[in-house]
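Note that this complex is displayed minus one protein chain, with the remaining chains in position.
And now, chain A:
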Amino acid sequence: MAAATQDSAVRTGRVTRMLIYLVLLLFALFYMLPLYVMLVNSVKPLDEITGGGMMSLPAQWTLEPWLKAWSTAQIGVQPTGLRPYFWNSISMVVPAVAISTVLGALNGYVLTKWRFRGDTILFGLMLFACFIPFQIVLIPMAAVLGTLGLAGSTAGLVLVHVVYGVGFTTLYFRNYYAVFPTELVRAAQIDGAGFFQIFWRILLPSSGPIAVVSVIWQFTNIWNDFLFGASFASGDGAPMTVALNNLVQSSTGVKEYNVHFAGAILAALPTLLVYIVAGRYFVRGLMAGSVKG
């Protein structure tokens, strides 16, 4: 073997490598199995599933379960499908992600570029927010939402998620801005830019990678949250996750597994999409070459 091959880290023979790939492939297949089951069973009629063919490809392909899950399935009282709840989730996630990301960016900016006495302690306290389990805050949060008159509303859920998320977003932005050259801020100060002008014109345009990280993290967490949704939103205001649960757990009538599978995929699609769209901006070094050569 040549000394300068790419796999110089670990030298392996052809056979060993084949074995490694085989094992990896098996793991990958095993990992993909649930998705396969969900996809396959969401496009076949119910009798094919109850007939015992969980793993087989559908004999008769149909989009009926998807349409039913989306628009006509019985959730709660009305046969509305998941559609209205999907929009509930969207109208909760979008403002919650936007507000918590902007607040996190502002916090990071202040904590690194406008240092003040006790800023590290404050940051440490904010980090605590990342470690507090959801269950602990349920009752005090319900009380607070009640006092504010936001109980059972989407606005209330947005508030809950912003409060909970700001610890994470602050952590991301603080660490990102900590290595952002302070000389740039000083130069902007001499140029006459104010607090917010420096933030909007100098820092934010260079914050692409960390904003993507923050958005992906926040979007996934808030979209997938069940506990807060189930606790603080009621009936028609419930988010997608709660509605999916209601769909699957309904105790009356036949269990329509194909509809359940389709509904579950529908509920998971937005987070998948966010990863696919934003994932590639993840690693882009927008700061390249800003300071020295």
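We adopt the following convention: a residue touches a chain if its C-beta (ideal position, glycine included) is under 8 Å from a C-beta of that chain, and two chains touch if they have at least 3 such contacts; residues count from 1.
The rule is short, and it goes like this: contacts and distances are computed from a predicted model.
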item	value
Omitted chain (choose from "1,2-phenylacetyl-CoA epoxidase subunit A", "Phosphate transport system permease protein", "Metalloprotease TldD/E C-terminal domain-containing protein" or "Carbohydrate ABC transporter ATP-binding protein, CUT1 family") - UniProt protein name	"Carbohydrate ABC transporter ATP-binding protein, CUT1 family"
Touch criterion as defined above, residue of A:Leu46, A:Leu67, A:Leu122 or A:Ala193 at the omitted chain	A:Ala193
Of A:Ser206, A:Ser250 or A:Thr271, the one touching the omitted chain in the full complex	A:Ser206
Residues belonging to chain A that touch the chain removed from view	181, 183-184, 186-193, 197, 201-202, 205-206, 286-293
